[in-house]
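For this view, one protein chain was removed and the others were kept in their places.
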Amino acid sequence: MKELFPRGQVMGFAFSLVLTLVALSVIMFDLSLKMAMIILLVTAFMQAALQLVMFMHAGESEDKASIYTNVYYGLFVALVTIFGTMLTMIWGYQ
Amino acid sequence: MKIKWALLTILFTIATVLTGCDNPLMVLDPKGPVAATQADVIMISIWTMAFVVLVVMVLYIFMIMKYRASKQRDDYEPPHIEGSKVLEIIWVAIPILIVAFLSVVTVKTTNEVEATPKGYGDQEPLIIYASSSNWKWHFSYPEEDIETVNYLFLPTNRPIEFKLYSFGPISSFWIPQLGGQKYAMSDMVNTLHLAADVPGEYMGRNSNFSGSGFAQQTFNVNVLSPEDYDKWVDEIKATAKPITEEKFNELLKPGHVGQSTYTGTHLEFSPAPEGENAGHDHGSSDTEENDSKDSHEEHSEHSNMNHDH
Amino acid sequence: MDYFDRFAVPHPSPAIYASMVAIGLTMIAVVAGITYFKKWGYLWREWLTTVDHKRIGIMYILAALLMLFRGGVDALMMRAQTAIPDNGLLDGQHYNEVFTTHGVVMILFMAMPFIIGLMNIVTPLQIGARDVAFPRLNAVSFWLFFMGAMLFNISFVVGGSPDAGWTSYFPLASNDFSESVGSNYYAIAIQIAGIGTLLTGINFIVTILKMRAPGMNLMKMPMFTWSILITNFIIVFAFPVLTVALALMTMDRLFGTQFFTMANGGSDMLWANLFWVWGHPEVYIVILPAFGIYSEIISTFARRNLYGYNSMVISMVAISTLSFIVWAHHFYTMGHGAMVNGIFSITTMAIAVPTGVKIFNWLFTLWKGKIVFTVPMLYSLAFIPIFTLGGVTGVMLAMASADYQYHNTMFLVAHFHYVLIPGTVFAVLAGFTYWWPKMFGFMLSEKIGKWSFWFITIGFNVTFFPMFITGLDGQARRMYTYSESTGYGPLNMLSFVGAIGLAIGFALIVYNIYWSTRYASRNISNDPWDARSLEWATHTPIPEYNFAIVPTVDSTEAFWDAKKKALNYLAVK
Partner (left out) sequence: MKIDNSLPLEYSTEENRLKIFGFWIFLGAEIALFATLFATYFVLVDGTGNGPTGEHLFKLPTLMFQTIFLLTSSFTIGLGINAMRLGRQKATIGFFIITLILGLGFLGVEIYEFVEYVHEGATIQTSAFLSSLFTLLGTHGAHVTLGLFWEPSSSCRSKSAV
């Protein structure tokens, strides 16, 4: 039975639940918008990283380097798209 | 090397056209401080880039003249050369310096053209609402309480702030000899700072494609001395009819309408999309010049009207 | 809207009827010809259902050439209409459709498939692979592209071409201002082709990263393969943005959503923003492979190895990263403050640095070389000065304060044609001529090729250089007419003359294909150009499995080195 529940995965699951609780706490306690956004972003990123490494086995094959490069490049493009769009569409008009 | 001669001839013609004063190109023939700044930036960049082109061309001509097969021995074996750290660092470093120089110029002048022109800061700017609709321009002078269609009168030596917005597709408000263009859009107001030094008649147009009547969406710009300008305003006030909502809606219908003049402005019944009328909020405020007592209801009417084509 | 109206031509003109008849007659002729020669079985088995990367590549190039002529006819019509002031050849609406389809067809259905075709044919051969990683997916990609292209092209027969510019800015492209169905075809046809391109991107990344010949580590890959790898990364990360943008456009037009509307909180600027988040990387998607092609050709015909291999690779990686952070320079005039425009000016100008590195590396590849002026080499050499002009005008446009005066003018039109025609069209023509003997087993005529080269190069400069001047004189782009008093007439006439030169050049290319197919010698070696990379190591015609024995590689120019050591490489010949 024990072999069906590898320690790492169970721990990972528990940790992801904790991250969710932290994210939810933002809504529970009336935090400032800035604080709330920071907490949400940090937990979201940790959550994504956790899923990639723990459950999707990003690092187990021979293509580890390519896969990580791809994911990092993807994250770079994602951040640029989101924050760049905010910059050109909203923040840039002060 | 026909192509190079062709290119050189063309370049030469350009140079003569650029420097020859008979019929200078509009953008390089500024009649106001903003356009002058921009013409200066353009000339700085042309000279800098001419230097780059020169370096490339010299190297290029040298390489293809000297190393063509017809000039080599038959048994000549070109060597294997990996590259050169020194040379490669040089052609990274020099472009970086050039780009850095142009960056400084850009940032400085962009800030300049986005503000009241230098030397005009002590004067109250003349605010003109310039709105586009298919395919015409409406100019509202809140200060004088008059409105013109498809032509503009401006005084010299006074900073002018255009408030740009659109009753239809994105349009771009452009008077090349007074300064660069900016978009007029339906859900927000853009501010364009210009000023004119020299009285005269200039071309203005929408330069952003907006449908089948776009080519003719032009307007005349008449720059007058302040006295003549005041005279013109008085004359309008004495002769023109007031603009009504019906008349304005009539004007908004797609088509070309020629020039016309009215007393009063459409801002009273159809306010510009700024402040609380803005389509979307960009955080902090655009300054509230518009003191009409519109309510949200009126605004939604206005945006519906945009929609009912 | 009546049911019939959705399919009828909204504003029939003789030109459209003529094209409809021409399309109909051509299709009948093609079907009749295939039936007469009993080629249906051959066509079906060997081409339509093929998963062979070489044949798929050839089909891509064939489609691209067809589209080149479609877009070229559009271009000629535009130049003819503007050749004289107040010309009445086309009306405003027709002109708008013509420049819209010219833009879309040339970028998405000519440049892209031409490059993807060359990449299909050459990349697996250059890395010593037997096919791409997912051959069936590759065929799916091609057919998605082809169907997208055909859907876009028949739009003007069945409902009217899109008329809002290739950028389709909202609200102009919304139901309010673009009532005909043309823009729906735009959204859906490009979407279909775009998904095909995205799949190609994934396919080639996996192929290049996983299927290289033993010994060929990343820094031993030929430069063309490098450029394709980087291009495909840009495709994979940029095309999803287009997918989303077009989906939102489709929903706005067909399902009444409010993304880009003028009321209910929509934002027309968001379309412009998303379009260019994809659109700027797209420029590099069509230009980086060209850089790869030139690197191969210049080093082959200078008879020297590529100068500064490492800096060539680094500069392409730098360009790919920068390509994602410059898009706002397409709308400096949208009203952001000096801060945003300053940032994007600097990132844009920064691209000049890695691009400059490449120009100098090519120049120094010629150094101490032994230059042979073949047709592919002529295109590559003409590229350098013309592209330099395109590049430096790009730096000028990047300067926000000055861009307020260039934006939306013929200056901009001149700039991007000075970048895209030498940067992409010359490259695909060079690559096409260069790899032609490998594809078909005979060479294209050098003599006719040189004639078409000179017509194209001179015609190009005569067409587009005047636009720099009319742009600075205040001529906006996309104007279907202008009055005589503007003084734009003579230079526009010159452009038209140049366009005719270009047309003759392209017609000569077709004649060259015809002539060489009939008369060129079939007796050529596997390596007729005395080239340097692996695709020349295998037999001509290329066997279906490419290489009987997968070659082992230990340098960037494995095939060249083997020839020098007089090794009977791969047991060829």
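Observations on the model:
Chains here go by letter, A, B and C, matching the order in which they are written, and residues are numbered from 1 within each.
Assume contacts are C-beta pairs under 8 Å (C-beta built on N, C-alpha and C of every residue); 3 or more make two chains touch, one makes a residue touch a chain.
Computed from a predicted structure; not experimentally measured.
Across C:Met59, C:Leu144, C:Ala238 or C:Ile509, the single residue that touches the chain missing here is C:Ala238. Among the residues C:Met77, C:Leu198 or C:Leu366, only C:Leu198 touches the chain that is left out of the figure. Listed here are the subunit C residues that touch the chain not shown: 133-134, 198, 201-203, 205-206, 209-210, 236-241, 243-245, 247-248, 251, 255-259, 261, 263-267, 270, 273-274, 277. Residues 3-6, 9, 12-13, 16-17, 20, 24, 27, 51, 54-55, 57-58, 60-63, 66-67, 70-71, 73-75, 77-79, 81-82, 85-86, 89-90 of subunit A touch the missing chain (whole complex, contact as defined above).
Going forward, only the chains that are shown with their structure count from here on.
Measuring from the averaged C-alpha position of subunit B to that of subunit C gives a distance of 31 Å. Of all residues in subunit C, those that touch two or more other chains are 267, 269, 331, 334-335, 337. Counting partner chains per residue, subunit B shows two or more touched chains at residues 188. Those residues of subunit C whose C-beta lies close enough to touch subunit A in the complex are 205, 209-210, 233, 237-238, 241, 267, 269-270, 273-274, 277, 321, 324-325, 327-328, 331, 334-337, 339-340, 343.
In the complex of the two chains, the subunit A residues touching subunit C come out as 63, 66, 70, 73-74, 76-77, 80-81, 84-85, 87-89, 91-94. Interface residues of subunit B facing subunit C in the complex, by the touch rule stated above, are 2-4, 6-7, 10, 14, 17, 23, 25-28, 35, 37-38, 41-42, 45-46, 49, 52-53, 56-57, 59-60, 63-64, 67-69, 72, 76-84, 87-88, 91-92, 95-96, 98-99, 102-103, 105-107, 109-114, 134, 168-170, 172, 174, 176, 179-183, 185-188, 190-191, 203, 205-215, 279-280, 300, 303-304, 306-307, 309.
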